[in-house]
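For reference, the structure discussed in these notes is given below.
In this view, the complex is presented without one of its protein chains, the others remaining in place.
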Amino acid sequence: MIVGKLKDVAEIKEMLPEDIESLLIIGCGTCVSVSLAGGEREANSLRDLLELYYSSQGQDVRVNATTIKRQCDDEFIETEELSIEGHDVVLSLACGVGVQHLGIKHPEKIILPGVNTTFYGRNADVGEWEEMCLGCGDCILDDFAGVCPVARCSKSLIHGPCGGSQDGKCEVDDEIDCGWELIYNRAEDTGQLDRLLEYEGPKDWSTYRDGGVRSHKNPEFFSE
Amino acid sequence: MSGSIEQYDVAYIGQALPDDELSQVTIPVSALTECRGEIGDFTLSFQAEDDLKQVRASNIVINLKHQEELPVDCCTSLLEAEANLAEEEEPLIIVQDYQDLSAAALSKEGLELALEVKESNPAREVYYFYQAMRFMDNNDELYEKAREKEVIFLKHDLGDLEITDKGKVSYQREDIKLELTGELTVAPELKPAAKLDKLARIFNITRGPEGYLQVDNIYLQPTLSGKRGVYLLAGARGPNSLTYEQEEIQYTLQEVKRNLTGVEEIDEEERTVDDQKCVVCYTCYRLCPHGAIQRDEELNSMKIMPLACQACNLCISRCPMGAISRSGEDEQQPKDERQVIICENSAALAREKAETDPFADTVVTEVPCVSTVKKEEIYQRLANHKSDLLILGCISESCKHLTGHDRCEQVVNTAKEDLEKLDLDPDRVNYHRLSPRMATDLSAYLADWKGEVLQ
Partner (left out) sequence: MSRIAVIGGGIAGCTAAAELAAAGQQVLLIEKEDSLGGNIKNYGCKADSLCTRCNLCLVDSVFNQVHQEENIEVLFDTTVIDCLKEDEGFTLITSSGELEEQQPDISEVILATGHTRWSELETGTPEIFRDERIIWASDFEDMLEGRQDQLTGQNLKFDLGFEPESAVFLQCNGSRSLQEKARYCSKVCCGYNYRIARVLRNNFPEMDLSMFFIDMQEAGFLVNLSREDLKEREIDYYNCKPLRLEKEKDSLILHYEDQQRGKMATLETDLLVLSEGIHPGSNHERWARIFNLQENEDGFLRTIWSPAESGIYLAGTITSPGDIATTMAESKTVAYKLLENKLSKAKV
């Protein structure tokens, strides 16, 4: 799932225009709700905090909050159309996708991001997430015992570990597990060590950023 | 759907307890796969001969033996030692405490073993090494008797006693110096039962620091788990559960029987999950200290089980979608110069114990647990009133809702940080802990606090 992290409130304050009169905070009820960054709770809390701030500044700013199911689909944001138009500025607590989708739908509105979209990750524990996937567009997990060298090796090395692997930890930060240690161990556990030798690479990066901005279509929905 | 599944009064995970009145089923830990439902009607799934079976049970008792670790090889465990009554020449050596002190139950085992051997074979030497004789039941009588029967008791502190790998015992203290070999029986170190991590997951209860299923918290005494209707005994319960074994069994059986006469909801409020808002993120499930939340498979939404719920409201204040509500929530906020939120289990009791009401002329919001407080409520209160906000939770590890007070402190701390980042005064919100027996402290503190607020 897409994991997000609520931005520092000081940063949010800085990005809001000084002469703002009304602000609409829009939470998103899918990925960033699950990653506890931009759901209704965060939207409402941020609304109340900013209200407190503006009133302490003697500034009369109307702050409202609403949360919709998904900001990356037209149908969900249509219900908020009037509300969006009725505010100077919109602060979206969705991932970067939602923020931009709102922008596309509301070309003349200032749409600001309230959340940092961090990575595609898994829930490791309550309130804790770990990166698992980079979205490279060409999945090679079958070759690496189900552990991704691109996302889980800090250097995205696909031909084995670097010299900085120490006691299962990464030289970039010893809080990070060495991805290659994980690959090796899991390959050993699942009897797939031989397969590690088979991958000849280089990896085709054209499906990632090297190929430029990406988009794709599901042919089932299109006729020639 | 569950009409055809057999229903029992109690399901034992591990060892069953002897009792004629209760209908019971026993499920081995290794076979258990799932537990759904709540007190009065749990449904347990387990593997039985290649089939997945289900039973229903009103109560669950997890009764598993401790794992034992012997401090040295080539000795018998004191918990398993059978008295060797043959005409034995070599001495019996009992070591009750080798590294650290053993539970009182092991003193009892040791004394009984020593006496049994001495009584059948008075000539045989019995050495008894201990650091502290621990008492329960009739240990004091056994101890006296054993001394009369000339069991040789040798007290030691760390370093006085060495046992080699080959089972040779050396003891040196004051002017006594001994080198012994013989039949060696040593108290094992008791560890949590095996597979408790699996059970914690299946029953959705938190494990304590040493790995037992009971968290360190006074509200769980003696055999309660965080989850209503799930009881913990022996190696599932705690390190010294052997000492209190009989009491704990009695208590548990009586509780089970009482539950069968009917269980009521903890309060009259209704707590509901809006299935349209719920995103099934499992945050409530993971945070609930009472394992009272599960997924409703039909609605694909979380649901709160009303009998299991202990009304701390933590799920409500932490739900990322604001999907959980309670019937009593829309109470008016006090329009008052001083705002205090207190826990009904601590500050509210301290208030009653104080000579004069420390909260006089203060409108107080009493909550079942401070984890009820939402982050947005903190900001709203600060915005709507000029005054500061004081939240009073319980002393660490004495929260009825296990983690409730810590969860509230986390919320308050993040709120304070955010206030500071906006150059607002973080000291306008205060979080403190106190116990019901700290009335003097509370009165004195409030007197100061009011003074400051009024300035």
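We just call them A and B in the order they show up, numbering each chain from 1.
One rule holds for everything that comes next: a contact is a pair of C-beta atoms (placed from the backbone, for glycine too) under 8 Å apart; a residue touches a chain by one contact, two chains touch by 3 or more.
A quick note: this is a predicted structure, and the numbers were derived from the prediction, not measured.
Peer 1: Among the chains you can see, which ones touch the chain that has been omitted?
Peer 2: B
Peer 1: Which listed residue (B:L52, B:C74 or B:A132) would be found touching the missing chain in the intact complex?
Peer 2: Selected residue, touching the omitted chain: B:A132.
Peer 1: Where the complex has a chain not shown, which of B:L158, B:L299 or B:A360 is the residue touching it?
Peer 2: Among B:L158, B:L299 or B:A360, only B:L158 touches the chain that is not shown.
Peer 1: From the list B:N240, B:T365 or B:N384, pick the residue that touches the absent chain.
Peer 2: B:N240
Peer 1: In the whole complex, what residues of chain B lie against the chain that is missing from view?
Peer 2: 100-101, 103-104, 131-136, 139-140, 155, 157-160, 173-175, 216-222, 238-241, 243-244, 247-248, 250-251, 254-255, 257-258, 261, 345-346, 349, 352-353, 394-398, 432-442, 444-445, 448
We adopt the following convention: only the chains that are shown with their structure count from here on.
Peer 1: Please tell me the distance, in whole Å, between the geometric centres of chain A and chain B computed from their C-alpha atoms.
Peer 2: Averaging C-alpha atoms per chain gives centres 38 Å apart.
Peer 1: Can you list the residues on chain B that touch chain A in the complex?
Peer 2: Touching chain A from chain B are residues 277, 279, 281-283, 286-287, 318-323, 374-376, 379-380, 382-383, 415, 418-419, 421-422, 424.
Peer 1: Under the definition above, what is the set of chain A residues touching chain B in their complex?
Peer 2: Residues in contact with chain B: 8-10, 13, 29-30, 33-34, 36, 39-42, 44-45, 47-49, 51-53, 55-56, 67, 123, 126.
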